[in-house]
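Only a portion of the chains appears, each positioned as in the full assembly.
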Amino acid sequence: MKKTFQAEIESLIFSAEEPVSAADLSRLLEISKSEVKKIIKEISDYYQGDSHGFYLKEYSSGFLFVTKAEFFSLIRDMHNKKVTKLTQAALETLAIIAYKQPITRAEIEEIRGVKAEKTLLTLSKYSLIEEIGRKDTLGNPIVYGTTDDFLQHFDLQDLTKLPELSFEELEIPSNDIENTLFR
Amino acid sequence: MPYEIKLDSFQGPLEVLYQLVKKNRIEISEISLSSIAEQYLAYMDKLKDFNLDLASEFMVIAAELIEIKIRALLPKNHEDGEEETDSNLVERLREYHYFKKISEILQDFEEEGSKYYPRAVDIYDIIGEDIEVNLDIEIFELQEAFQGVLASLSEKEEVEVEDEDVKGDWDQLNFEEIKIEDKTTFILDKLSRVSSGLTFRDLILNSHNRMEIVVTFLSILELAKMAKIKIKQDKIFSNISLN
């Protein structure tokens, strides 16, 4: 029987902490990228089956084995897993960067009306954003963009999957008013 | 009633305006903004005692609001015949609103994205043989991890309180109620035994949960109010020293 490298690819992806790209696998196994992709498709189909608790998930930067979403609460309960959530300020800043990248700090501050230095620093530390260059204006300010980790964190395959809002969706809600100002 | 002031995750002027728009259930337009100008100014008035630097950021938007208000009060000059264009402020607020909404959607995405767990055992255990690894950990990650643990501990504590069958093991970690008077006595006692003074960090170093840290902080404020100690902080987030 012809050797298919399925087991090799499984072991490599399984041992990885970050998504593994088809290009990396092709290089490591010295087989063509199309061959790698064919095998990945087979593995992927295979673990989709109901008898498996994890599957091969495709990210923008490659493939990673992760547990299926349906077992989320079971796993969380048993393993006492914590869920990390970003703060409102972080989410808003990320939203702005995601939609307007490349964008400078001053431009972000203009939109949010508050200083962004600390938030940008923290988002960089967590590899959710990165400096992607300099703007060709006075002072050559740094411009920021989102990273692969950003896509992974929000379960987005690529930036085109970011939500778009229509005019109707932008109505000020009238029922979920929470007055945080004068408390 | 005291109004909310946050130290760092401070609500900027646009957020204040946005919350006022929500609270008053109005549209984002010049006409409606003029109706809440007073509320904004009233809020700003209370705020300005706290931080002049922040107040100045508020001032810019206040000026624009006043301009809008005045324009709304003045009789319209219909002979102009020109379409009124939205002010810069209305535009900014709409954009702010847009990203607020987007960030709400992102929050749902984040929730969704957190449902997939990768394998969690170390590479060592998976391979079963020694492998030379180039470890990449930074000190801030350690700090964050510990704070995360502390945070989840205090959440757990809340749950455990309702649980009748709380195991005695918690005693070991001193999870009993911490009283402010006990803590103030403890702080004074500790202070009396050192000559160089103490920092807030010294006092919370062995804290078992966030509640204890909060109590420590409140105790310090209490002692300062009673003029029993002097506290000093050079800038936000720098250490607080006690004397």
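Order of writing sets the labels: A and B. Residues in every chain begin at 1.
In this text, a residue touches a chain if its C-beta (ideal position, glycine included) is under 8 Å from a C-beta of that chain, and two chains touch if they have at least 3 such contacts.
Note that this is a predicted model, so its numbers are computed, not measured.
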Taking the displayed chains as one copy per kind, can you state the stoichiometry of the whole complex in terms of these labels? A x2, B x1
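Note that only the chains that are shown with their structure count from here on.
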Could you please state the distance in Å, as a whole number, between where the Cα atoms of subunit A are centred and where those of subunit B are centred? 25
Residue numbers on subunit B that touch subunit A, as the complex places them: 1, 3-4, 8-16, 19-23, 25-28, 43, 57, 61, 92, 94-103, 105-107, 109-110, 112-120, 123, 126-127, 138, 140, 148, 152
Within their complex, subunit A touches subunit B through residues 14-15, 17, 57, 64-69, 72, 75, 79, 81-89, 91-92, 94-96, 98-99, 110-114, 118, 125, 152-156, 162-163, 165, 169-170, 172-174, 177-183
